[in-house]
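Only a single protein chain was left out; the remaining protein chains are all shown in position.
Here the chain labels run A and B in written order, and each chain numbers its own residues starting at 1.
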Amino acid sequence: MEISRRSFLAAAGTTGTAALLGLLGLDLRPAAAYAQQTTPRRGKVYTTICPYCGVGCGAIVEVDDAGRIVNIEGDSDHPINLGAMCSKGASLYQLHDNPRRLRKVLHRKPGAGDWEELTWDEAIRRIAARVKQTRDENWISQDANGHTVNRTDAIACLGGAALDTEECYLLVKAMRALGLVYIEHQARI
Amino acid sequence: MAVKALLIDTVRCTGCRGCQVACKQWNKRPAEKTEFFAGPGYQNPKDLSKDTWCLVTYNEVEIGGRFEWVFGKKQCMHCLVPACVSACPVAALERVETERSSAVIYHKHKCLGCRYCMLACPFLVPRFEFDSPNPYITKCTMCFDRQEQGELPACAKACPTGAITFGDRAELIAEAQRRIATNPSVYHHHIYGLEEAGGTCVLHISNVPFEQLGYFTDIPHRALATTANTAMQAIPLVMFGAAVVLGLSYQLRNRTRQGEPPRAHG
Partner (left out) sequence: MTNHWIDMVNTDVAMICGSNAAENHPIAARWLQKAKDNGTIILSCDPRYTRTTAFADYYCKMRSGTDIAFVGGIINYALQNDRIDREYVRHYTNATFVIRPEYDFNDGLFSGYNPDGDPPRYDSSKWGYELDESGVPRRDMTMEHPRCVFQLLKKHFARYDLETVCSVTGADPETYRKICDVYTSTWAPGRVGTWLYAMGTTQHTHGTQNIRTYVILQLLLGNVGKAGGGINALRGESNVQGSTDMALLFHILPGYLKTPAVGLETLQDYLNKYTPKSNDPLSANWWQNYPKYMVSLLKAFWGDHATAENDFCYSYLGKISGNLSYISLFEAMYAGKIKGLFCFGQNPAVAGPNANKERDALANLDWLVCVDLFESDTSVFWKRAGVDPGQIQTEVFLLPALASMEKEGSVVNSGRWAQWRYKAADGPGEALSDAAVITRLVLALKELYQQGGQFPDPIVNLSWDYNVDSHGEPDIHMVAAEYNGYYTSGPNRGRQVASFAKLAADGSTCSGNWLYCGSYIDYADGKGPELEDGPHITQVRGRKTINRMAKRFAEDPAGLPPGRCIGLNPDWSWCWPVNRRIIYNRASVDLHGNPWDPKRWVIRWNAEAGKWEGDVPDGGWPPMANPDGSENPKTKRPFIMRPEGVACLFAPSLADGPFPEHYEPLESPISNPFSSRQYNPVIKVWEPDKIGTPDEFPVVATTYRVCEHWQAGNMTRNTPWLVELVPDVFVEMSPILARELGGVRNGDWVIVTSKRGRIRARALVTNRFEPFFVGGRYVHQIGIPWHWGYNGLATGDSANLLTPHVGDANTMIPEYKAFLCRVEKEEVA
């Protein structure tokens, strides 16, 4: 096919213009498609209460199909904070997704310089044995005046203002049943 | 088309930095290594960066002879006529307005990495991932994706006091004016961002002049792109005009040589 100089120039010009236009990004896709480019950050919503101060702000935790938390922000339905969060509450995602979180039971032998790992069963077995030994060796059923005392002063329990109320109840129930009297926590200090 | 904006009222701000962390959280930007503080008060990091798109500033000022602590917020101003958009040769930065949302957004897949946007922005907002082998520009997106879902930008949602409000630009301007008019002795009589750089979609009101908050205040009240635009728009005219002038001069010259045979070209 014969190409005249004119037609060549015309064809080149048209192609070049089109390429240039393309390069300049004159995209006819809707701008809203931009919103889809970002990593999915929405999912099934669970409600929670911030574990930090005593205001008790509501937060929502969004979980993807694989069960991973993808977003934590304020709960707009909560009447106290209406979705607002301070710096601590806003950072809750990193309380969960954090390589420094403890994942295993750790144990330190007397005199040792570092941790070793234990299973839960082994740890509970050992702790229960320690508690029983200390309690039994330091049990006081009566004081010097013959009064019934039924306690041990050799074991103490601290904690915990960040535990759920149900956990606090179980803790006080357990510790009082063991006869501990040195029971204290953050409310005192 | 929506023209959405944020109104930052530093009089209401308590410096809690819920906004700063909410931005990090939504966008999952990593924390930077910091030491002590960047200046008086608790500011950290020192400045906006590739990972910090929203920064609360802490400013110790004097108001009426009295010491006061006033907090500011630095972020992309989402200009109505953005200089960064104008400067970008590949339109990687774009101002979009849809039915319900608006923002100046960034398409990373188009970016050349030329950083002209950083030079162009009068607020020194866009930041570059210098330490990445595949670097991009980053900046606040006014949570355009959240807007499209009918949600508030993360910073606006996090703010407890209404120091950050999100809404239609016109309505927020009216609200800003109302607050200033109702408390004329409290507020500094200026809405930062109303006209700076031709008008932005992040408006600030405060109880002190804005240079005391570390904001840039020497910004012309017209879109910075207009100078370039004016020059750029002149180019075709200039080129066409030059072509005409040269063509005419050629003709004139030729006419004086009429009658001579055309010269052979080697």
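Simple rule for what comes next: contacts are C-beta pairs under 8 Å (C-beta built on N, C-alpha and C of every residue); 3 or more make two chains touch, one makes a residue touch a chain.
Only a predicted model underlies this, so the values are computations on that prediction, with no experimental measurement involved.
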item	value
Touching residues on chain B - with respect to the absent chain	12, 14-18, 20-21, 24-25, 30-37, 40-42, 44-45, 60, 67-71, 160-162
Touching residues (missing chain, whole complex) on chain A	46-59, 61, 63, 67-69, 72, 77-82, 84-88, 90-92, 94-96, 98, 100-115, 118, 120, 123-132, 134-136, 138-139, 141, 143, 147-189
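In the analysis below, only the chains that are shown with their structure count from here on.
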item	value
Centroid distance [mean C-alpha coordinates] between chain B and chain A, Å	35
Interface residues, chain A side, partner chain B - complex	23-26, 30-32, 34-35, 37-39, 41-42, 71-74, 76, 81, 83-87, 89-91, 93-94
Partner chain A, residues of chain B touching it in the complex	16-18, 20-22, 24-26, 28, 89-92, 94, 96, 98, 105, 107, 110, 144-145, 148-149, 152, 154, 157-160
